[in-house]
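Okay, here's the structure, questions in a sec.
Here the complex is missing one protein chain, while the rest keep their positions.
Coming up: chain A.
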């Protein structure tokens, strides 16, 4: 099941999603990838009849379609647009089901213009730190992130159906720490997936530290009921289970 009910209840997120027009940063490690959050967020937006725009610097569209199919989500029935940030080559010859809706070229202003023309959506940027690997400076990456954030904030969500927000997924290590420190100052939520502190375990895949970002205090009227938490999780074939440390169903 792509919606992690235990995660939503432990963090006290309404409908499993952060507040509208907020920014969430998901960081992960080599062994504990934050990509596990993406199906959860996508499916929760689909349940609200909202749209998702997925910009990936790491994987092709097919990769995400496979994951969602295994978790029981039929992406073709919902409004999911894929932006290819992986390669600059023309992918128009691909079948329609796996063809990206936009390819990010060297000029990012075209992407900004395209993004502004889209309806309010959950914008997910997977692999933001890849821009550093490509040789871009942290300031340039932050400039790109801030531009996307401004566009998302300017989207007006007109009804209870629909959702607008920004999620950025990145790898956190000593080379990307500066980027992560800059991002946490511009986010409302920071989710960090990492290996288990006490070592490897067959029952636990890793741990999640979910804390508020620096902008969380500005959420309107302090209405957020978000509960910071330290959770363990186990990745299975079709779902991800979250539980408090020591509360794995295998142990109990």
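In this section, a contact is a pair of C-beta atoms (placed from the backbone, for glycine too) under 8 Å apart; a residue touches a chain by one contact, two chains touch by 3 or more; residues count from 1.
Basically, contacts and distances are computed from a predicted model.
*Asks:* For the complex's missing chain, which UniProt name, "Haloacid dehalogenase-like hydrolase domain-containing protein 2", "Glutamate decarboxylase", "serine C-palmitoyltransferase" or "Elongator complex protein 5"?
*Replies:* "Elongator complex protein 5"
*Asks:* Please pick, from A:94, A:157 or A:230, the residue that touches the omitted chain in the full complex.
*Replies:* If we include the chain that is not displayed, A:230 is the one touching it.
*Asks:* Of the residues A:10, A:40 or A:234, which one touches the chain left out of the display?
*Replies:* In the full complex, the listed residue that touches the missing chain is A:10.
*Asks:* Using the definition of touch stated at the top, determine which of A:40, A:216 or A:234 touches the missing chain.
*Replies:* Reading the full complex, the residue touching the unseen chain is A:216.
*Asks:* Against the chain that's been left off, what residues of chain A make contact? List them.
*Replies:* Touch with the absent chain occurs at residues 10, 27, 107-109, 112, 116, 137-139, 142-143, 146-147, 150-151, 172, 177-178, 180-182, 184-186, 190, 192, 197, 209, 211-212, 214-218, 220, 227-231, 244-245.
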